[in-house]
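Here is the structure we will look at, set down as structure tokens.
The complex appears here minus one protein chain, its other protein chains still in place.
For chain A:
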Amino acid sequence: MRYFTEIFQAIDASTKTNDKITALIEYFRKAEDLDKVWAIAILTGNKPKRPVKATDLRLWASEIADLPLWIIEESYYVVGDLAETLSHIVGNSDAVKQEEIPLHVVVTQLKDLFTASIEEKREFIQAFWRKGNKDENFVFNKLITGNFRIGLSKQSVIKALAIYLEREEKEIAHRLMGKWNPAKETMESLFSEDSLVSKDYLPYPFFLAYPLEEAPSAFLGNIDDWFLEKKYDGIRGQIIVRNSQVYVWSRGEELLTDKFPEFHILHMHLPDGTVIDGEIIPWKEGAPLPFGIMQTRIGRKNLSAKSLAEAPLVMVCYDLMEYEGVDIRHWPLSERRKKLLELINQEALQVLLIPSPLVELDTWEDVAHFRRNAREEFCEGLMIKRKSSPYETGRRRGNWWKWKTDPMTIDGVLIYAQSGSGRRANLLTDYTFAVWDGDLLVPFAKAYSGLTDKEILKLDKWVRRNTLEKFGPVRSVKAELVFEIAFEGINKSTRHKSGVALRFPRIARWREDKPAIEANTKEDLVAILNSIQQ
């Protein structure tokens, strides 16, 4: 595992994407095939399940280091990452060099631990720690706890693989879709020319629109070259019909077929070799329902007839990638759309597959106006797609743009701060905000981002000096600072004291001009909620 540790460190330490990719290509050239498969899985977030509980790991580390458990807890609050904390606690840097155990062997041994007794688990893990140096122990702990975030996107791994295998990126991306089992794959089964045939469940990599940062009139040219569609807030998904089977994938590459029984009849109406891209949303009487309704439904383990009736789902379809078993992603969008409409224009599909309606507007000024008032149109903005565009992979500039309407905002008072993780560990960057309910402050949102690095430093300092109480990693602070919180959606919630749950809350700006008493109230939140859900 030494070699994987080295490459892991190199990628982690580097701040430049190109250096990371170069290091990874180097790794692929040198590592053995079985290790490569695991490395690809791990680095693309296809992580194995935890064979041991975090609490056990802490306990075993405290035994090895001869330290009380509480000081390990406190250390964990400071570091913000369990794997790293434990590697410092147990890692002796002058350890005897561990004999090389290949990555795939370590991972297999960890997998075997699932069926082992607690004593065997303890023995195995402590033995590894005793022999490993700090760096190896860190990677080892990461393998156990999962969550390998090292600033390397899946797209970068794909790029490195494409260069190493001398293949096209989109081909590699296609083969790495979904959650595949690294224990059952080889480099051959993953990437050889004919390996796709047996994988009829595999979706295409999604093409993602780029956010538009300025008004489109300036640089998108003639409006007639573009399709305009409403941007709905649902689950981006892909419906696949192949060999009389239906598969539904989410953009997060999860197979969600079971969650959407509505779609199970599609193989009776669509020909084999059909792949449709669209937005899955709850829909009733010709209009979308709030996103929260679907969230509740997705969360359910068992779907009752009642919940199906309450939140009937449709797919708003906007693209067709495969037609009669042929990959047509290189066709112009206008042609793909024409075929799509032909396919789904059937009586039986009318309440299931809805063609994404085109918004007909004559000028970019009209587009800007529509976008400003998007919420009244039951959408969150516009998608702007070039009529001649092919279906690309990943997020790219040029052919597909999304132009979201401005977020909603509310002013909240900072009441709790907590240290962040990763890049922000050891800095107090996770904040909780509250609104007034009479003379009480009720929390309504947590936000992690939106401030500049400078502001984060300034706020961190303020929090340290204005801490009222500490509960583990959380500090309550003087109710003094006001922040404007932006969010994308708002729903009723019985779980939150404020009575609402926000979608994607983030800090829009620090309102240094406002005293706490002028922050918004719970009534203000309810007013926004009501205005949206009319």
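FYI, a contact is a pair of C-beta atoms (placed from the backbone, for glycine too) under 8 Å apart; a residue touches a chain by one contact, two chains touch by 3 or more; residues count from 1.
As a working rule, contacts and distances are computed from a predicted model.
Q: Determine which name in "Dihydroorotate dehydrogenase electron transfer subunit", "Putative mRNA 3-end processing factor", "ABC transporter permease" or "SoxXA-binding protein SoxK" the UniProt entry assigns to the undisplayed chain of the complex.
A: "Putative mRNA 3-end processing factor"
Q: Thinking of the whole complex, not just what is shown, which of A:35, A:84 or A:484 touches the missing chain?
A: A:84
Q: For the full complex, which residue in A:71, A:196, A:341 or A:527 touches the chain that was left out?
A: A:71
Q: In the whole complex, what residues of chain A lie against the chain that is missing from view?
A: The missing chain touches chain A at positions 12-15, 65, 67-68, 70-72, 74-75, 78-81, 84-85, 88-89, 91, 93, 151, 420-427, 457, 460-461, 464-465.
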